[in-house]
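Note that one protein chain of the assembly has been removed; the remaining protein chains are unaltered in position.
Our next item is chain A:
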């Protein structure tokens, strides 16, 4: 059987000592850099990319890059859980419940569940790539700008369910996030928007400034305001390992997350971001106990982490089957491969079977090594939480500033941390959550670009969103999601009204 032969070829390639070592090195380096506050997978891969330029064999280079990518992703989840500082949009979701678990003394559980869910999702997604790469690619190519716009709309609407407070405030935060994302030079017309003539704002606000400010600095300010929190972050540590009950409760969410992530990962643009947000919203919807979300629900870690990792894996599909990178990280990896003399495109799977299958096999091995590497480290990470709050947080913010400055050397991005910290503090005081704002900020550019491009292609006819069947279906789903999100509030209001009348 072909698939079997291919997997054997892949495993033999990946298990060559050299490839195995570079896979391990990639995973270790990726984790080490990714665990720095505010540095996510994209920044990590960009920083470490040049290491692979001198390799003689392309398969070794891509295996190491893939290792760096997973490692960085897991490193990002670690900081999200421990100190509520996501390095990239996808781990912002993990921070929601993961950090609450850490505060309850269950950081070890959250870290272990994150690693195990990722591993399980990685295993399934690896098989999915081996089996379903060509058909999935064909589906992804059917997605034009109109369809992508509708996917983002659906994602944003569904995410209103993310908020534990009022849907209206969540909507307001999403809109604010979208507005913030419009700052910078517009790629369609080259016009600077809302930059007040400051050239350093041309590239817009940096995700790291926004995330570190909204999550990290705002948190410190809140604690200064409210001194009873200012001891240690966590309560007593209740065991490092997840109990049987935690594991049992993670299986279904991780499975759903894997399926959702595998599908969304193939889509270009915001697919992998939507995967973790979407999975969280889904888990909250299907949960028998939705109130638990935001206060340390284990499903809120397992689902998004699985979705995130599955999407990271399947985002290789368009690259391997068509030579088309699905996101920034993939574009960097594609560049490295071209430098290695690999002609990317539909024929790469025939021309370079060792490369493709070796990579697929090493994805699985990389995930396995990630678990081996990280499970023993959990004890060490958790100890970090026992450092007094007033020592740990200023140190984290200093590291975040250095990290932020070193990526592009832009002082405005460091100032941005302060400004967004103040904004975040005011929002928390006003009872608004920063997560929908961040989501709006991340997805805003996609929403705008897809909308404008779809309208350019349709020559200004908005019916394009309804006459294209996939787009129309997605918008229909968004409408349903909106109704479901708003209904409970309406019902509650009516109950309140009735209660008053009696």
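Simple rule for what comes next: a contact is a pair of C-beta atoms (placed from the backbone, for glycine too) under 8 Å apart; a residue touches a chain by one contact, two chains touch by 3 or more; residues count from 1.
Note that in this section contacts and distances are computed from a predicted model.
Missing chain, UniProt protein name, picked from "2Fe-2S iron-sulfur cluster binding domain-containing protein", "Acetolactate synthase small subunit", "Lactose transport system permease protein LacF" or "Tripartite-type tricarboxylate transporter, receptor component TctC": "Tripartite-type tricarboxylate transporter, receptor component TctC". Among A:11, A:46 or A:428, the one in contact with the hidden chain is A:46. Contact with the chain not shown here comes from a single listed residue; of A:132, A:203 or A:470, that residue is A:203. Across A:332, A:423 or A:447, the residue that sits in touch with the chain not pictured is A:332.
The set of chain A residues touching the chain not shown comprises 46, 49-50, 53, 141-145, 185, 187-192, 197-200, 202-203, 268-269, 318, 322-325, 330-336, 338-339, 341, 343-348, 398, 402, 405-406, 408-411, 449, 453, 456-457, 459.
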